[in-house]
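A protein chain is absent from this complex, but the other protein chains hold their places.
Entry: subunit A
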Amino acid sequence: MATKPEGKADNFRRTWDTDEYEKLAKERLENEDEEPAPKRSNVPIKRELLKPREHEVDLDSTLGKSVVITKSTPTSQQGGYFCNVCDCIVKDSINFLDHINGKKHQRNLGMSMRVERSSLDQVKKRFELNKRKQEEEKKKKDYDFEARMTELKEEEERQREKRKEARKQKKRKLEPEGDIDPEMAAMMGFSGFGGSKK
């Protein structure tokens, strides 16, 4: 190591042991020559273009529910919105949307923030596709009317049968009460369960 810098009486500046430092520097240079520091690659990482979400963001499925949180609950259930891609919790819906749309999140998904540029042909095709889809839906709706009526009738019938069935079962449930052996009842000191009014 270098000697401690000392000040001389006539000169307040510090003096340095130049020989010592020169030797150190030379040593360092030699070492560097032997093993050059790993260079950062200049090739940029190719990321995919930004894609929109396919599903709707689920923001209100846990709305109005209360859950007990203890120390041992996993982070994904600790309240707030949990992002399983970035493994973090966001406390409110707007911030969660910000996070999902953010650079960090998209990077974790392997996407850059660039959007694909679509051509005129693509737009034209999209117009046609959507138009056809809407027309088909309309057709289905018109076509459905008759079928829907019969469907409704069937549904009604089913409901009626269900009600009948329920009534029958109720009766069956009530019946056994009368079936208690009177002798046994007398022995036990009562004549029936609860239903004094019959």
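Note that in this section a contact is a pair of C-beta atoms (placed from the backbone, for glycine too) under 8 Å apart; a residue touches a chain by one contact, two chains touch by 3 or more; residues count from 1.
We adopt the following convention: contacts and distances are computed from a predicted model.
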Quiz item: Name the chain not shown, per its UniProt record: "Glutamyl-tRNA(Gln) amidotransferase subunit A, mitochondrial", "Trafficking protein particle complex subunit BET3", "Pre-mRNA-splicing factor 38" or "DNA replication complex GINS protein PSF1"?
Solution: "Pre-mRNA-splicing factor 38"
Quiz prompt | Hidden partner chain, touching residue among A:Arg14, A:Arg28 or A:Lys103 | solution = A:Lys103
Practice problem: Decide which residue listed in A:Ile94, A:Leu152 or A:Ala166 touches the omitted chain of the complex. | Solution: A:Ile94
Self-check item: Contact partner of the left-out chain, one of A:Thr15, A:Asn108, A:Gln122 or A:Gln169
Solution: A:Gln122
Practice problem: List the residues of subunit A that touch the chain left out of this view. | Solution: 50-53, 56-57, 94, 97-98, 100-103, 113-120, 122-124, 126-127, 130-131, 134
